[in-house]
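Apart from one protein chain that is not included, each protein chain of the complex appears where it belongs.
Order of writing sets the chain letters: A, B and C. Residues in each chain are counted from 1.
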Amino acid sequence: MIPIENFLVLSGLLFAIGLFGVLSRRSAILILMSVELMLAGVAINFITFASYRDTEAFSGLVFALFVITVAAAEVGLALGIVLRLFRERRTANVDEASSLKW
Amino acid sequence: MTDILGNDLNMQYSLLLPEILLGVTAFLVVFADLFSKELKIGYRLLPLITVAGLVAALAASLIWADTTSDFAMLVTVDSFTTFFRVLFCIVAIVLVIGAHEYIEAHVNHPGEFFALLLLSTAGASFMAGAQDLLTAYLAVEVLSFSLYIAVSLGRNDPRSGEAALKYVLLGGVASAFLLYGLSFIYGVAGSTQYADISAALGGDLSDVRGSLVLGLVLIVAGLGFKASAVPFHMWTPDAYEGAPIPVTAYLSATSKAATFALLLRWFSGPLLPAIDEWQWMIAVLATATMVLGNLVALQQRNIKRLLAYSSIAQVGFMLMALVGISQITAGGLLAHLGGYLITNLAVFVAVIHFYNRTGKEEITDFKGLAQTNPYLALVMTAGLFSLAGMPLLVGFFTKFILFQTVVEADFLWLVVVAVVASTVSLYYYLQVIKQMYLYQPDGDATRWRLTPTGYLSTGALLAAVVVLGLWGTPLYEVADKAAAALFPVA
Amino acid sequence: MFDRLPLPSQFDRTIISGGTVLALGATPVLVVLAALLVVDRISAPEFVFFLAASVLLAGAAGVVLMKNIVHAALCLVVTLLGVAAIYLLLLTEFLALVQVLVYGGGVVILLLFGLMMTNAQDDPVVTDGSQKPFAFGVAALIAGVFIALVLDAHWGSPEASIVPFRDFGARLFRDFSLPVVIVAVLLDIAFTGAFVNARRAEADSAARGEARS
Partner (left out) sequence: MGIEFGMEQVWVLPAIPAALFIVLALLNPLLPRRGDFLAALGMATVVGLVFLVLVDYTSVFNGGHFEPDGTNVFSFDWVNIGQGFFIIEFSTFVDGITMVMLPVVTIVATMVIVYSVGYMHGEQRYGWYFAVLCLFVSAMLTLVVSGNLIQLYLAWEGVGLASYLLIGFYWERQSAAEAAKKAFITTRIGDVGLLIGIILLWRATGTFDIQEIIAIAKAGQIDETYLTVSMIFLFMGAAGKSAQFPLHVWLPDAMEGPTPVSALIHAATMVVAGVYLVARFSPVYAEVLIARDVILYVGLITAVMAASMGLVTSDIKRVLAYSTVSQLGFMFVALGSGAVGAAMFHLLTHAFFKALLFLGSGSVIHATHRQEVESLGGLRRKMPFTAAVFSVGSLALAGIPIFAGFWSKDEILHATLKDAPVAVYVTLAGTAMLTAVYTTRLVLLTFFGAPRDQHAFDHAHESPIIMNAPLALLAVLATVSGFLAFDQVGQALGLPGGIGANVFLEHAHHFTEPDYAFAGTATLMSLVGIGIGWAYWHGDSRRAVAARQWAPDLHALLVNRYYMDGLYQGIINRVILGAGSLIAWFDKKVVNETGVDGGAQAVSYLGYRLKFLQTGRIPNYAFGMALGVLALALVAIGNS
């Protein structure tokens, strides 16, 4: 059987890679993709714990299902905003959306 | 009915009547807006329906004012939940009454806006009542999603879209942090039920302490974002400035209060056994937040940005109550939340009406308001002084009680920092008051009046600020009772 | 709009070159893992796990490193399929299915459309922010800290177990019926948000002006 740590380390790596994407990318859509990676890491974590530590109630599975759903909804919502910004400023580059500061 | 583990589930839907009413009203508002041409109804009906729904929900909340019950082990209805249900309904009612002219003129899709307001109020109530991490998380997202959209609804204001983008992207990252943290708490405790988590964390956790700490760090970060605690606050000023003013008000009122409701539930319940692990984190955040919020506020030129930093600073004060959490500090925090919300709304509604008239929102634009509209200047002054914690206004007593409770919890140094920081705050509030009273108005110096609903909302808020400042006992008693629900006598 | 999609030639090239790179990169991993399996250092499920994890992490790295955003999006598909495989290894075939359907079928298409309508229409190649080196440092540190904290724990050696499909349904739709309702509202809100922002502002203000007059 696969040890539980394998899954946890995997999810940690996925989360960190996603975070790296958020910090380094300039395109709003790529940032969204990176957030999806982070959330995928979260889902793995939840399912791992549900399968290994909560075998009777498996609330984590339900949680993971909702995480996936919410993540998908968030993509739709955020894309709408990105498109609106693109329409207004002809750019999806987050560094250029910086008129609000200080 | 029983759940899969054989626990009894109480499926009494009437416990959720307020939220159901809010949801139904939201649907009605969208429907009325969508078919406004066919039904021959104007904009005016939308705020009316909204207020009616909110009043109904408020009345429905009071039905369970004295009961303690839970719905399917997911949501609990006790005096704590009732406190926040009533608070959120009042905030939304005041906001709709005070800002409906603004919403008509400066907000895209008013029908959807009102619906979002209603749904997010429901989400906020669920945050206060949640009894299970899953419900809590979804409630957080309902509130956050509504706010992401609401921020983007500014009409003909390019800042609105930018603010929404910042908010939604960073909010997504914060959600990821929060969820990752929750997954560790779930992993450590093996359940998403508050009661089970509390029991599990009370046991010996030396084996999995690392994961527990990691989970706590991430939860603090995620909720720190929602509450705008330094260093997770950076979206706040931008979102506040870019959003339509009623949304800014809502962000600083309901969104903040709901986050603190959730924080109180978690830190006084499931996470309380691990207090040694998270106490210092909150203390650090509180200190940083108070100091930075107050210092940077000194340099602001835009009234919404100023209020953003002011609200950040206030979060610092409120976080202190979590550091030494007990029934007493929780009561102090709840009383302060009540006082803060009323005060903050008074300022924001005044700013909204000022904007309705002038279309400006720089601090210097308030020049000579004491001459053009002395009443509004008075409301602003009372509100700002109350935020600064001037005596005989509600902001003083609630803040003072909050500070006292933290002292009682043996965090004297934190209170000393807070008192000093709070003095700095007076300076930037005075800047606004100075503009209103000491300078001549630029250009148009004709006197103007508010609309009747403007007088109604600001008058009620002003009265509350003054009356609760002089005689706040009802507020303190309600807060005390709500806090008692968090710490049931064993 | 469809003429802006890089179909078919660019897509073909992308898939072919991507597949080649993947195959070239995967071969050594596969060889090493197979060798370990043969000498019995790892069990068969572990073999599958490491394979899926390598694919997944490679895909994730692609998402955050690729200069060409279409390539990055395709890497996301690979990653999400890898995640689905991980779900299968965790004995939750239902969630794996959801993952493939929702993400592979929905989200990635949505993201691709978003890409096409913004950056990619003129130039699919993007530059990254100037804080990239710092970002790498911080992300690496965070990964290190997280993994250190996770490995610090002793979970014992629990076994994964299969959740019966019927139980899952009962749990979801009976025990957690309220969250299902909340999430329905949440989807409504998200839909509203996408709608109000994606709709053209001119049309909106015209309609609004008409309604008011």
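In this section, contacts are C-beta pairs under 8 Å (C-beta built on N, C-alpha and C of every residue); 3 or more make two chains touch, one makes a residue touch a chain.
All values derive from a computational prediction rather than experimental measurement.
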Missing chain: touched chains present in the view: A, B, C
Which residue of B:169, B:208 or B:258 touches the chain not shown here: B:169
Touch with the omitted chain, as defined above, among C:33, C:95 or C:149: C:149
Of B:103, B:213 or B:450, the residue in touch with the unshown chain: B:213
Option from B:5, B:298, B:445 or B:467 whose C-beta touches the chain left out: B:298
Positions on chain C contacted by the hidden chain, ascending: 129, 131, 134-135, 138-139, 141-142, 145-146, 148-149
Chain B residues that touch the omitted chain in the full complex: 165-166, 169-170, 173-174, 177, 209-210, 213-214, 216-218, 220-221, 224-225, 231-232, 234-235, 237-238, 277, 280-281, 284, 292, 295-300, 327-328, 331, 335, 390-392, 397, 400-401, 403-405, 407-408, 412, 415-416, 419-420, 423-424, 426-427, 430, 434, 437-438, 471-473, 476-477, 479-480
Missing-partner contacts on chain A, residue numbers: 19, 22-26, 28, 31, 94-95, 97-102
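Everything below uses one rule, namely that only the chains that are shown with their structure count from here on.
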Overall pattern in which the protein chains touch one another (line/ring/star/complete/other): complete
Approximate Å spacing (C-alpha centroids) for the pair chain A, chain B: 26
Computed distance of Cα centres, chain C from chain A, in Å: 8
In chain A, residues with contacts to at least two other chains: 15, 18-19, 28, 32, 48, 53, 57, 59, 62, 66, 70, 73-74, 77, 81-82, 84
Multi-chain contact sites of chain B, meaning residues that touch two or more partners: 4, 134, 138, 141, 145, 148-149, 152, 161, 164
Footprint of chain A on chain B - complex, ascending: 4-5, 132-134, 137-138, 141, 145, 148-149, 152, 158-159, 161-166, 168-169, 172-173, 175-176, 179-180, 182-184, 186-187, 190-193, 237-238, 241-242, 299
Complex interface listing, chain B residues touching chain C: 1, 3-4, 9, 16, 23, 36-37, 42-43, 71-72, 74-75, 108-109, 112, 115-116, 119, 122-123, 126, 134-135, 138-139, 141-142, 145-146, 148-149, 152-153, 155-156, 161, 164, 207-211, 213-214
Residues of chain A that touch chain B when the two form their complex: 15, 18-19, 22, 28, 31-32, 35, 38-39, 41-42, 45-46, 48-49, 53-54, 56-57, 59-60, 62-63, 66-67, 70, 73-74, 77-78, 81-82, 84-85, 88-89, 94, 97-102
